[in-house]
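The structure under discussion appears below in the form of structure tokens.
Here the complex is missing one protein chain, while the rest keep their positions.
Let's turn to chain A:
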């Protein structure tokens, strides 16, 4: 018998959506899933943690403070702000081969590149080679926008103005001889900084673009004079400049200075005595900052990073411990099987 019942038009639609009967997956976190889950996650984390930790332990790091606060340090003589063109030398020795490639960093502490006002004090358009902003830099750059005679500063702003200007030379002392350890300064900046964000204006010679502008107040030479020898490393796309312009997130930071991977040093720095010649220009003592140099090599996981391994280990162990606790609780209070 076919019964045709006419549905009232007022009756709500019988769809899964309106009747809240949408098919749904209802995960239930039962003990059977959670406890093995925790064990698995825990074991995986422990595994990763062990791997990271061991790798990290094999990475060599050598850190040397050269601020010169220590009276015995050679750099102590440079701490007087009145000393110009001060050069000091630090000696150190390496016991075993410092495996290459070795990276050479400079580090600053108590230095607030992450300060909001510091961070905004730059002109992205100017650094992108926009000549309009050469003449009229962004107001963000104040007070390093115009000099006392109202000439526009290029590159403007606090970040550029405070460019780190210590330079280093490393010598290996072999039989009293000072052998220069060659530094490689190519490709130490971020790819995007070098290729996208920073650009020299399309003017040849580069110098002409800077007519009518002045160099930043703290600088001894203009930005187009940073590296005369290599036009691809000059101006705004100078690697050291780029490295500096990339703000550090934290007040204690290090920045890559050079790579050591050439000539005799492709395998690293052999054991021996070394001497680091520093041209000490950058004052940090006024705000209790410290300067240091760091030698480090890297592995697949990057530089030395004990924390990451430890963090994985701790989390992994916690997971395992939690799963044990849950197992005990479960065994004690579990619902009867026949339920």
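In the analysis below, a contact is a pair of C-beta atoms (placed from the backbone, for glycine too) under 8 Å apart; a residue touches a chain by one contact, two chains touch by 3 or more; residues count from 1.
Just so it is clear, contacts and distances are computed from a predicted model.
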{"item": "Absent chain [UniProt protein name; select from \"Distal membrane-arm assembly complex protein 2\", \"Aldehyde dehydrogenase\", \"BHLH domain-containing protein\" or \"Phospholipid-transporting ATPase\"]", "value": "\"Phospholipid-transporting ATPase\""}
{"item": "Residue, one of A:31, A:86, A:203 or A:311, that touches the chain absent here", "value": "A:311"}
{"item": "Contacting the left-out chain in the complete assembly, out of A:114, A:207 or A:266", "value": "A:114"}
{"item": "Option touching the unshown chain, where A:215, A:259 or A:291 are the choices", "value": "A:259"}
{"item": "On chain A, residues whose C-beta touches the chain left out of the figure", "value": "8, 10-14, 18-20, 22-27, 29, 101, 103, 105, 110-119, 121, 123-125, 128, 130, 138, 142-143, 158, 161-162, 187-192, 195-197, 246-256, 259, 283, 286-288, 296, 298-305, 307-308, 311"}
